[in-house]
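Missing here is one protein chain; the remaining ones are kept as they sit in the complex.
When the chains are written out, they are named A, B and C in that same order, and each has its own residue count from 1.
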Amino acid sequence: MNNQTLILIQCQDAVGLVAIISNVLAAHDLNIVTMREFVDEEKGKFFVRVVCTGDLTDKDVLKKALESRLPQQAFVMVNPDLRKKLVLLVTKEHHCLADILVRNYFQTMQAEVVAVIGNYDNLQEFSKKFDIPFHYISHEQKSKEEFEDELAQTIAQYPADYIILAKFMRILSPTFVAKFKGKLINIHHSFLPAFIGANPYKQAHDRGVKIIGATAHFVTDDLDEGPIIVQNTKSIDHSYDVLHMRTAGMEIEKAVLSRAIQLLTEDRVMLHGNRTIVFK
Amino acid sequence: MNNQTLILIQCQDAVGLVAIISNVLAAHDLNIVTMREFVDEEKGKFFVRVVCTGDLTDKDVLKKALESRLPQQAFVMVNPDLRKKLVLLVTKEHHCLADILVRNYFQTMQAEVVAVIGNYDNLQEFSKKFDIPFHYISHEQKSKEEFEDELAQTIAQYPADYIILAKFMRILSPTFVAKFKGKLINIHHSFLPAFIGANPYKQAHDRGVKIIGATAHFVTDDLDEGPIIVQNTKSIDHSYDVLHMRTAGMEIEKAVLSRAIQLLTEDRVMLHGNRTIVFK
Amino acid sequence: MNNQTLILIQCQDAVGLVAIISNVLAAHDLNIVTMREFVDEEKGKFFVRVVCTGDLTDKDVLKKALESRLPQQAFVMVNPDLRKKLVLLVTKEHHCLADILVRNYFQTMQAEVVAVIGNYDNLQEFSKKFDIPFHYISHEQKSKEEFEDELAQTIAQYPADYIILAKFMRILSPTFVAKFKGKLINIHHSFLPAFIGANPYKQAHDRGVKIIGATAHFVTDDLDEGPIIVQNTKSIDHSYDVLHMRTAGMEIEKAVLSRAIQLLTEDRVMLHGNRTIVFK
Partner (left out) sequence: MNNQTLILIQCQDAVGLVAIISNVLAAHDLNIVTMREFVDEEKGKFFVRVVCTGDLTDKDVLKKALESRLPQQAFVMVNPDLRKKLVLLVTKEHHCLADILVRNYFQTMQAEVVAVIGNYDNLQEFSKKFDIPFHYISHEQKSKEEFEDELAQTIAQYPADYIILAKFMRILSPTFVAKFKGKLINIHHSFLPAFIGANPYKQAHDRGVKIIGATAHFVTDDLDEGPIIVQNTKSIDHSYDVLHMRTAGMEIEKAVLSRAIQLLTEDRVMLHGNRTIVFK
């Protein structure tokens, strides 16, 4: 991974974009190792993720060289921060939190957990084992506004690239969401858009589905309606009651959320309206 | 498979049901090879599917013997017809029809296709290759009632155990559905309850899902709301446009529908309210 | 789960076994909630797992009642210990160990980890966080016999139902294996029987496979030849080098091993020659 340069570009589609980009890179003595692109022909948008090897002397110079040759208002990123900071929000369930903290402890993520915030205190002891600051902020006997203000102030103490709702079971207001636009990631315990809202396993049991799932997505104002990053499913049968579905679902939830964090922190995810481009 | 007896029972739950059933079977010199049961503890219902070996002299005697010992209004079936008759309803898409007709031709299903009805004629030639009667009943220039009357009369010519909507793209009225209660099976091209209704792949693309699916289900009055028999899914990515999703989806659709037909015709599916018990 | 009785039976197949068993249970006022059986017709063997509700006064009386009615040498178990004890053996890789210790800490397994033994010490600190005794037993500068003697003596300090080789990378001698017959569980990082032996991901890469997998199995004298409990796979493509395969494989390995432990500790696994019967 030494001497690698990562370049992300998003712009209007046009003839010759790959030629332009590869010429600029060649002029900077950078050799393309991986180039993954996507053209949304309907919307006329171009997305690319390039990994190069070679000695890059000044990333701002490269960024400007690219921008000057690409269509106006191109979004160009060269070597984004390689170790993102994460703040985790939790309620009572441990499975997603534990999965992330173990990866953090053994440094198998390209990210660092800087804090955990819980609206209950039952995950405090576990977080402390890994020397991660835990902030207990109860939502009880407070207005939603007061609760969210406390949350926001606590988050603000940390340089968070992403705020991960790792089974955080409070609905966040548009005001709060707006404050952290593009940074809030949620795990929903169904294959969205099935079973939006509360108690999806109960809904799924009532409907008699033969498959359950989980969805990691960006949070937007509309509950459970944000851009989807990762989904996965698991076959079940009639013998699963709600509790059994929930237990089986936890395994999918933690795998899906950790995979989404991996993709995000490796800068493989680009937002495109209400959809995501994911360069695996 | 010689000398096998299949017994299906559905009744109120009670203490000692397995003992009662196995005693009756032993008294008839039948040896249990497979017994799959399910108790819905919440609703107090018991379901069982038993396969026995041994010489059964009179299936009605066995049925009565079981019923006399089981809770009142027990539903008992002994050796249901082993080769179900199927009528297929199609519109223009061939993939489900072809998959079923090939299985029918090579006799790998425990069922027999007795007729195909299409509201277009483009699948007529294919059906004829397999010597299956094809009825072309256009929905055009007719009221829904007239169209459905023609359908019902044509179906009535055949001894159909199940009417398979193998990509039949007309919505059926409650009157029609009532006529064939418990016999109408549909394949819906999404993992229900996501994307109910028309054009699910278009809906799925707009929502930016990372998984597509298909659902085989009993048809009830509420569109796409009937008891689910089989579901399956497939991972996709941002590069799938609606057409690509539809093409990939066809592979799931035909596999899911054929699997549902297999389960139904082997008498492995029991209806339980809006859910199904499937003894694999 | 209150007042539940679990019964496991393995015996020669015979006519009327289910009747015999269900009658004995009914005579003890036990109501069958779940009964899963399997008959190996070729080998003439019968396996059953029954869950009952009701007040069981004396499990030995029930066991004897069953044995007296069943074919000779029937293996009958009534209410085996519900919380199995596990000793974990590890080398350097953390992913399986961590997954199990987290489940142990939050008590989501029907089992208890009583000790960890490592032939390196790098997982000591992690194990200590969870107050699990860690024994560092290096294999270096010792004969295999000395090393295994130390292992065996350390294990002997604990009442272990199963010894889990959670990525323990030393081959164990037949002598050692014999000492813990039926109790040693290994996770192998391939879908056995493909890629037996060392460095399966290197072998898989050389072969150009499009799928990788993992296998949890009982350990017998023949390396990687013991009865398989759980397997799972994941699709890969040409872009996966050996390191990437290993990283992706870890996710499957930990899921497969934890699933095997769950099945074992819930007494859902029966040995049948070199195969396993797994009642899910």
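We adopt the following convention: a contact is a pair of C-beta atoms (placed from the backbone, for glycine too) under 8 Å apart; a residue touches a chain by one contact, two chains touch by 3 or more.
Keep in mind that what you see is a predicted model, and the values were worked out from it rather than measured.
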item	value
Given C:Gly16, C:Gly118 or C:Gly213, the one touching the chain that is not displayed	C:Gly213
Which of C:Phe46, C:Phe168 or C:Phe191 contacts the chain that the document leaves out	C:Phe191
Absent-chain contact - pick from C:Val87, C:Ile185, C:Ile261 or C:Ile277	C:Ile277
Missing-partner contacts on chain C, residue numbers	38, 42, 191-195, 206-211, 213, 227-233, 235, 237-239, 241, 272, 274-278, 280
In chain B, positions touching the absent partner	94, 98-99, 102, 105-106, 108, 126, 129-130, 247, 251, 255
Interface with the unshown chain - residue positions in chain A	15-19, 22-23, 25-26, 29, 31-37, 39, 41, 54
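Just so we're on the same page, only the chains that are shown with their structure count from here on.
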item	value
Chain whose average C-alpha position is farthest from chain A's own	B
Separation of chain A from chain C, taking each centre as the mean of its C-alpha atoms, in whole Å	35
Junction residues of chain A, two or more chains touched	none
